[in-house]
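Of the protein chains in this complex, all but one are displayed in their positions.
Chain IDs A and B follow the sequence of writing; residue 1 opens each chain.
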Amino acid sequence: MLNLGLDVVTTAAILFIVSAGLLMIFGVMKIINFSHGAFLTLGGYSSVIVGHAGLNWWWSVPFALLTGFVLGIGVERFIVRPLYARPLDAILATWGLGIIVGQIITLVFGREVQMVVSPVDGAIAVFGGHYSVYRLILVGVAVLVALALGGLLNGTRLGLQTRAVIMNESLARALGISSARVRFMTFCTGAALASAAGALITPLSSVDPNMGVPWIVGAFMLVLVSGSSLLSLALASLVLGGAQVLVSTFVNPVLGGLTIAVLAALLLRLRPEGFARG
Amino acid sequence: MMKKFSSSRYTRSVLAAALGAYLLAASCAALAADPVKIGVPVGLSGANSVVAPSVVQAAQLAVDEINAKGGILGRQVSLEVADDGSGAAGAQKAFDSLIFDKKVNALISMETSAARNAGLPIVTRGKVPYIYTSFYEGRSCNRYMYVDAWVPDQQVAPIVDYFMKQDHAKTFFLVGSDYAFGRGMLDFTKSYIEKKGGKVVGNEYLPMDGSDWTSIISKLQGAKPDAIITSTAGGAPNVTLTKQLRAAGVTIPYGNLAVDEGTAKSMGADAAGIYISGSYVTNIDSPANHAFLAAMQKRFGSDLKTPNDLSVPEYEAIYLYKAAVEKAGSFDTAKVTPALAQVSFNGPRGDIKMDKQHHTPLTMYLGQVQTDGSVKVIQSFASVDPGAQCPGLK
Partner (left out) sequence: MADPVSSISIPTATTAPWKGPVALGVAGLVVLAVCSVAMPTFLVNNLIRAFLYAAVALTVDLLWGYTGILTFGQSAFFGIGAYAAGLIFTHLGFSWGYAALALVAGIGVAWAVSRVVGWLAFYHGASPLYASVVTLVLPIVLVQGIYSGGEFTGSSSGLSGFDSFDIPIELWFFIAGAFLIVLAVMAWLFVSSDAGRLLVAIRENEVRCEYLGIDVSRYKARLMDTAAVIAALAGFLFACVQMVVAPEYAGFVFGTELVIWVALGGRGSLLGPIVGTMLIDVGSAYLSGDLPYIWTLLVGIAFVVVIVAMPRGLAPLIAGGVRHLVPRRRRAAAVPVAFCSAQARAQDHAHDAWPALSVHDVQKHFGSLKVLDGITFDARAGELLSLIGPNGAGKSTLMRCIADGAERSGGSVKISGTEIGTLAPYDCVALGVGRKFQTATVFESLTVGEALRIARHRVAPPSRWRREPTLALPQPALDVLRTTGLDRMSDRECRYLSHGQKQALELAMVLALEPHTVLLDEPTAGLTKQERTQIGEIFVALSSRYRMCLLLVEHDLDFVQQISSRIVVLHQGRIVMDGGVDEVVGSELVRAVYAGESHAGEPRVGELNSEGQP
């Protein structure tokens, strides 16, 4: 029972970390960044590079942030910006970008599964049971991410401008806010976050050119039901992630893998705002 | 009257004769030089792309060796490699291309089951002998297809027997990827365990591309089995499952039916202690294996991809084809196909003869991954029977 509860909480934390970057981009720019999986993969390979360089694994997180940010600059400038007025086309273009990045990574690193040494291993005794240390650490990381993003949005001037653009872009521009700059910074931050998430999940998964793909659909279903609120995302991660764990455990892992997508689709049909306040 | 000697006429006739001789020789040479084409449709892209290079290398070595000794029935052999994308759609294109465009004499390769199934109708339509060199879930039967790799009936017994005898394991937990191979292996494992008096306390599957084993591991820990046996899809699922098992602190005996030496080595410390079972490990101590490894090293040097249980059968299959053609005395499919069941070849894996309903009895090796990544052979089982795979084919 305890294990189940911990499964739910840690799964929700992982989903939150993976989806936070996508949420930022969707909230401000109203487009779904389909290259999100490619950025996750980029983060995973950043871990590999750090490992080959002989450094401590924890360096991969800042390194992944950096690579994600840098790639995000190019992507925003050349692919996303020309497609501001065509959101459906932006989905396709970012999907194409995902394919390109995947192929380039394959050409550079090869198609094998890469090994990344885990920073912490094994389980610790928790209330009488055993639970994976790293998964528990990720809960803390998720809280950190939420606080950091929340702090950025609520405590800085750029954050204030971002929230204005989220609420009403034309009004914000009329007030002199450079929405182009806000979009640019948002995309790069979201991309950096996605990359960092990719690095953070490597101790629990493998690193190969397609590692990001299974996360895409789940992440953006969560983002769609969350609108533009971090709180909604946390709630959605908990509810839908919990549903996934419960279905996987008590019914069938195949159906469990589908839970988030199907439940989110139904929820949006019945309540288009999802978990956000109406 | 004496004919005047005309040097020009003499020159012309000599030239004509020379030309005629040259043309004759050239046409003979052309006929003789018409190479035997062996088609290798393999997953250069897609799920099999990690192992495909080693398969192609093994094929290349076999062809080089055969050509150096004069080829097959006096004709040189050439390889035609095509990408089957590790899936059905790509396989159809690849098989089509090899059989109808390149017009190969035989197909010898490893495929995913989806690719193999997609290619078989084309093989039947094109009437070409096909040696399938990959281990698989068994019971795929076609008049033109022979299999020189293992099936579940051969691979599972060593591990289960060992756990039951050595570790006194009575209860087993089975985990796999939800696809034909995974299910086929574990279904056979379950019935084998129960036949031997053991009990299966859990049997869980994740979708092939699933990477989150959390709930399954929690169930595993709840069921408290004596041993765990897994059969996941190759590559990522093996790695994710192992990592997550170790992260959760699972240390019971762990038999992995679907991991090869190379992946195990690259998994590092997490893989230590895992038991694997296969028909080939690089440590096999036989003259044939030593010679093979030396030849591979010499041929490919630093580009060498470690020979494994998927590439060595390819090497042996090409030799088997050569033997069958020589026995039949022709390249005609109708004659070569039955001959494939009658010939044998002594290769790195021992004596190979595909005479059990188009499948092959094999020597199986039980190994354990060491902390340095190498595999130590614990036991070997000679001539394990593949069982009744294709009763309709005899």
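Keep this in mind: contacts are C-beta pairs under 8 Å (C-beta built on N, C-alpha and C of every residue); 3 or more make two chains touch, one makes a residue touch a chain.
Predicted, not measured: the structure shown is a model, and the values here were computed from it.
Contact with the undisplayed chain is limited, among A:16, A:45, A:63 or A:95, to A:95. In the complete assembly, the contact with the undisplayed chain comes from B:97, out of B:97, B:189, B:308 or B:368. Within the set A:66, A:79 or A:246, the residue that contacts the chain not displayed is A:79. Interface residues of subunit A with the unshown chain, by the touch rule above, are 32, 78-79, 82-83, 86-89, 91-93, 95-97, 99-100, 103-104, 106-107, 217, 220-221, 224, 252, 254-255, 257-258, 261-262, 265-266, 268-269, 272. Touch with the hidden chain on the side of subunit B covers residues 44-45, 49, 81-83, 85, 87-90, 92-94, 96-97, 100-101, 112-114, 116-118, 120-122, 125, 137, 142, 178-181, 183, 205, 207-208.
Heads up, the rule we're going with is that only the chains that are shown with their structure count from here on.
On the side of subunit A, the complex with subunit B involves touching residues 3-4, 7, 10-11, 110-113, 115, 117-118, 121-123, 130-135, 203-206, 208, 210-211, 213-214, 245, 248-249, 253-254, 256-257. Contact residues on subunit B toward subunit A in their complex (touch as defined above): 49-50, 178, 204-207, 209-212, 214-216, 218-219, 221-222, 235-236, 239-240, 243-244, 246-249, 263, 266-269.
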